[in-house]
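What you see is the complex with one protein chain gone and the rest in place.
Up next, chain A:
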Amino acid sequence: MPETTPAPVLDGTRPTRALRLGVAGPVGVGKSSLIATVCRALADELRIGVITNDIYTDEDARFLRSAGVLDPERIRAVETGACPHTAIRDDVTANLLAAEDLERDFAPLDLVVIESGGDNLTATFSPALVDAQIFVLDVAGGGDVARKGGPGIGRADLLVVNKTDLAPYVGVDVDRMVADASAAREGRAVVALSRTDEASVAALRAWLLGVLERFRGGVHVAQDPGPMAPHFHADEEGGGVLHSHAEGDADHGHTHTHDDAHEHAHEHTPAH
């Protein structure tokens, strides 16, 4: 089952460090722009740091620095050895160290945002690195992408359908895409975003502040979207239930235990 890592707590209740938020999604969907939007919307009330994981290092960090939404010193790039997927999942060392450094150099920070290198639909953050993650798609990638699923689309804490202002030009029905995504996510949070649509930015902002509040209250539990497909649990009758390990809504963290009354065999259906 996916690992869940509670935020480190002091005196059993409160986390001692900044909330770490991952932003993942395919190339060019607007991850850096979304981070710039978050900084713009929250820079007055939150102390923010950003880490980028570019494939050719510097591009995202430079974009964000030039956006002028955050002190350039608070934006750091880490190298990924041409493996952006590895750097956020299989070996998170470089990102963890960068997060530690940012928090030490600009203590205290409220939020550290980590942008993954643009990768494919299977790339998600390890809960050993982030407390919560946003998976970003854009309408220009096509209305079908949300239906294709994958761990990020299905189980990230928030799915953003970005660049809704472009929908008329690419023939995508945003409402339909959001409905498909919500169905694939069993009701977990979805925000249809455009940086030019104030209301959508406000929705993103409210979601983030909600996560931060639960994190600070010590009740947020990091969820792992997992690299794999949902598990298949066979029941005694020989039937089975498809079971995802992060069921429930995305509005509150919860720990998941396998304490169902019946014994169940644990079959892992092959991923993809």
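Assume contacts are C-beta pairs under 8 Å (C-beta built on N, C-alpha and C of every residue); 3 or more make two chains touch, one makes a residue touch a chain; residues count from 1.
Quick note on the criterion: contacts and distances are computed from a predicted model.
Among the names given as "Carbon-monoxide dehydrogenase medium subunit", "MlaE family lipid ABC transporter permease subunit", "Urease accessory protein UreF" or "Arsenate reductase (Azurin) small subunit", UniProt records the absent chain under the name "Urease accessory protein UreF". Remark: the omitted chain is touched by one listed residue; of A:V78, A:L109, A:A146 or A:V191 this is A:V78.
On the side of chain A, touch with the chain left out of the figure occurs at residues 8, 55-58, 62, 78-83, 86-87, 90-94, 96-97, 104.
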